[in-house]
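What follows is a set of notes on a single structure, which appears directly below.
A single protein chain has been omitted; all remaining protein chains appear in their positions.
Let's turn to subunit A:
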Amino acid sequence: MIIRMAFTEFKLYLREPASVAATLGLPLLIVVSFGLLINPGTDTSSLVTYFPGMAIAFSLAILSLNLLPTILANYREKGILRRLSTTPVPPASLLLAQVAVSFAVALAMTLIVVVVGHFVIGFTVPAQLGGFLLAFVLGTLSLFTVGLVIAAIAPSGRAATGIGMLVFFLNMFAGGVFTPRETLPDFLNRIGDFLPLGATLTAMRDAWSGSFPQPLHLLVMATITVVFGLAAAGLFRWE
């Protein structure tokens, strides 16, 4: 039942060309076009980890801060969650299915960026693979819980999109995604360290270049996951 639900949600995702383009097409485009520009095979600067990391972070942010809250708030607005609560299946399973599908898309996207970046463009694969996986899982979960809180508090689908946009741009800007943190002033980087996207990207880049992610970033991601996860569970309205 929950598998059928996730399968259905996945089909619905594939039927939104804009969503597929933004979450799978865009990171691929970023990694290929920037890769061709900078020729990573000969570049030894730390910025080499920026482009694939940024492509992944960009897509994760769209997935968690735009798509997830908008879809879930729309489901509530359209009475779909309410309709579910009249069936033997609790409406929370739809949330679960949606999060599972988003996680699967995030995983596939990350895999595509790493594999295409490496074999087609010549980026290195993440040197500290365990640290990278940890950064990916914690980072994705923390971003998803933030998206769930947006869905929980937004009065409508439209409002969820608006709030999501605001959080999205704040994270993209201060999190070192639009421009690498190497070029940002210290105070912005300090803010970025505590934002889910900033912590995720920095931890992934650290792992990519061979060092284990910093405890600060892991702690930030884990704390956000727990706090926002609980907040979403407590605040979520089904109608």
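Annotations
In this text, contacts are C-beta pairs under 8 Å (C-beta built on N, C-alpha and C of every residue); 3 or more make two chains touch, one makes a residue touch a chain; residues count from 1.
To be clear about the criterion, contacts and distances are computed from a predicted model.
Chosen from "Stage V sporulation protein AD", "NADH-quinone oxidoreductase subunit K", "Xanthine dehydrogenase family protein molybdopterin-binding subunit" or "ABC transporter-like protein", the protein name that UniProt gives for the omitted chain reads "ABC transporter-like protein".
Considering the full assembly, A:79 is the residue among A:41, A:79, A:130 or A:155 that touches the omitted chain.
Touch with the chain that is not drawn comes from one residue among A:87, A:156 or A:179, which is A:87. Residue-level contact of subunit A with the missing chain is found at 1, 4-5, 8, 11-12, 15-16, 75, 78-80, 82-83, 85-89.
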